[in-house]
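Omission of a single protein chain aside, the complex is shown with its protein chains in their original locations.
A and B label the chains in the order they appear, each numbered from 1.
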Amino acid sequence: MLSVAILIACALICCALALNTWRLIIGPTTPDRIIAVDTMYINSIALIILLGLHQGSAIYYESALLIALLGFVSTSAFCKYLLRGDIIE
Amino acid sequence: MTVFLEVVISVLLVFGSIVMLIGSIGLAKLPDYFTRLHAPTKASTLGCASILIASMIFFSVQLGHVSLKEMLISMFLLITAPVAAHMLAKAGLHYKVKMADSTKNQHLAKKAYLQQHPDDK
Partner (left out) sequence: MDKLRKFVWFPTPYHSVLLWLVWQILHDFSRGHMVLGAVFAIVIPWIVAPLNEKEAVAKKPIKAVMYLFRLLIDIVASNYDVAKRVLQSNRGLKPAFIAVPLDIKELLPLTIFTSSVSLTPGTVSVELSDDRTWLYVHVLHLEDEQELINLIKDRYEAPLKEIFGC
């Protein structure tokens, strides 16, 4: 039962990632594309956790934590770039 | 692993992924930038948290001792998601993204924009 649930969850999150990619490609403005990337990294955290559950090993947790940290930093760097035209002042 | 725990983990996984899918559908279909901002910030926090809690229960049972590591990720997401949303909204305001015509009180958006650019009339 658990393996079926993991497969269903994987399929749903892959659909979500496909929708995000669509927004990333068509997004009319740059901020739209940044939201798409921001959502993509949160979805990929979930996907990596699901991979860890599927293989039954707890080490994937660390990569998920890294993606969470770096994703937030990169989103704020993108926003800073849009707001000021420069990342480091 | 008992059947009860397995059911709880499966329900949490499917619930979380459905919520995340709804967030992404919102991102794809809502009409303008500011409304698109709503769906991912709220849905991704809840969806990711429930998947992480499922994983926490699974590994706590499998390893035989309490492992709260996934809780850290969900707390981190809970703290950073609104901050990222606020920065994205500010960036969108600065970029003068197009708003849907049905948006009410557009003069407030203009006021907030003038807040960022005091010398810009």
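What we mean here is this: a contact is a pair of C-beta atoms (placed from the backbone, for glycine too) under 8 Å apart; a residue touches a chain by one contact, two chains touch by 3 or more.
The shown structure was predicted, so the numbers you read here are calculated from the model rather than taken from an experiment.
Counted over the whole complex, the shown chains touched by the missing one are B. One chain of the complex is left out; on subunit B, the residues touching it are 19, 22-23, 25-26, 29-32, 34-35, 37-39, 41-43, 45-46, 65-69, 71-72, 78-79, 81-83, 85-86, 89-90, 93, 99-100, 102-106, 108-109, 111-112, 115-116.
The rule is simple: only the chains that are shown with their structure count from here on.
Within the complex formed with subunit B, the residues of subunit A that make contact are 1-2, 4-6, 8-10, 12-13, 15-17, 19-20, 22-23, 28-32, 34-36, 38-39, 42-43, 45-46, 49-50, 52-53, 56, 58, 61, 64-65, 68-69, 72, 75-76, 78-80, 82-83. Those residues of subunit B that touch subunit A in the shared complex are 1, 6-7, 9-11, 13-14, 16-18, 20-21, 23-25, 27-28, 33, 36-37, 40, 44, 47-48, 51-52, 54-55, 58-59, 62-63, 67, 69-70, 72-73, 76-77, 80, 83-84, 87-88, 90-92, 94-95, 97-98.
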